[in-house]
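Of the protein chains in this complex, one is absent; all others appear in place.
Let's look at subunit A:
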Amino acid sequence: MDDVMAAPRAVTSAVLPILEAQHVTKRFAFGAETITALSDASLRIDKGEFICLIGPSGCGKSTLLRMVAGFESASEGSLLMWGKPVAAPGPDRGMVFQDYGLFPWLTVTQNVGFGPAARGRPKAEVAATARRFVDMVGLTRFADAYPHQLSGGMKQRVAIARVLANDAEVVLMDEPFGALDAFTRERLQEELLDIWAKAKLTVIFVTHAIEEAIILADRVVVMSPGPGRIVADERIDLARPRDPTSPEFNALRRHLSGLLGGHH
């Protein structure tokens, strides 16, 4: 179902995908019951692709992301990175958590520099990298503040900077811009696309906003709940930067909206 048939990608789809989910099912024990969070999901992602996952609450978006990160293992099926099963979390897959997960005892700068420092980069390099990404997410003034002194949106930006500063190959983002104001969100969307292109990142980005998905993604993967599954995988072939007022954009918006609405 996920085989890309169109010609432009024919070359890349022949090479090994960076990530591949093969019939992945995830069940959770919930008291005496079993909840199927994700059912028979198959997905193939090439290096450098920007994937947006959209779908209603509870359809397994976070679950899929957490399995790619290596925090959960699949109940059935397999998850491969460069053809090898994902066994554990690692710095090649950075995650921006829905609830931030910042280290409360570290300042903004120290949180951002945490990854490089943990991986033994030289002090000067850690400091320079941290400063660059703190500036990038617009937190220069709060570089020495602790997480409890920041607003939700600011914490979210630290979480993003922390993963970008760590040079991950795959960046997993769980509704990273949900808590931001429209202005900051637009700016960070641009920054993210910029970094994605420059650093050749592979991004899986969870969002509830259809428009955000169309602005960002190469492919929008649509999921539906009960049990969570993948119902569509749409390629967005618009040139960037994308204009949300264009007719093509609107047509896509209507199309995706229909896909989502039809599965409630």
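Keep this in mind: a residue touches a chain if its C-beta (ideal position, glycine included) is under 8 Å from a C-beta of that chain, and two chains touch if they have at least 3 such contacts; residues count from 1.
What we mean here is this: contacts and distances are computed from a predicted model.
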Candidate names "NAD(P)/FAD-dependent oxidoreductase", "Anti-anti-sigma factor", "Succinate dehydrogenase/fumarate reductase iron-sulfur subunit" or "ABC transporter permease"; UniProt protein name, chain not shown: "ABC transporter permease"
Which residue of A:Pro17, A:Gly94 or A:Pro176 touches the chain not shown here: A:Gly94
Touch criterion as defined above, residue of A:Lys26, A:Lys61 or A:Arg162 at the omitted chain: A:Arg162
Sole residue of A:Pro17, A:Gly115, A:Pro176 or A:Gly228 that reaches the chain not shown, by the stated touch rule: A:Gly115
Contact partner of the left-out chain, one of A:Phe142, A:Phe177 or A:Trp196: A:Phe142
Subunit A, residues in touch with the chain not shown (by the definition above): 69-71, 88-91, 93-95, 97, 99, 101-107, 114-115, 118-119, 141-142, 144-149, 162-163, 166, 168
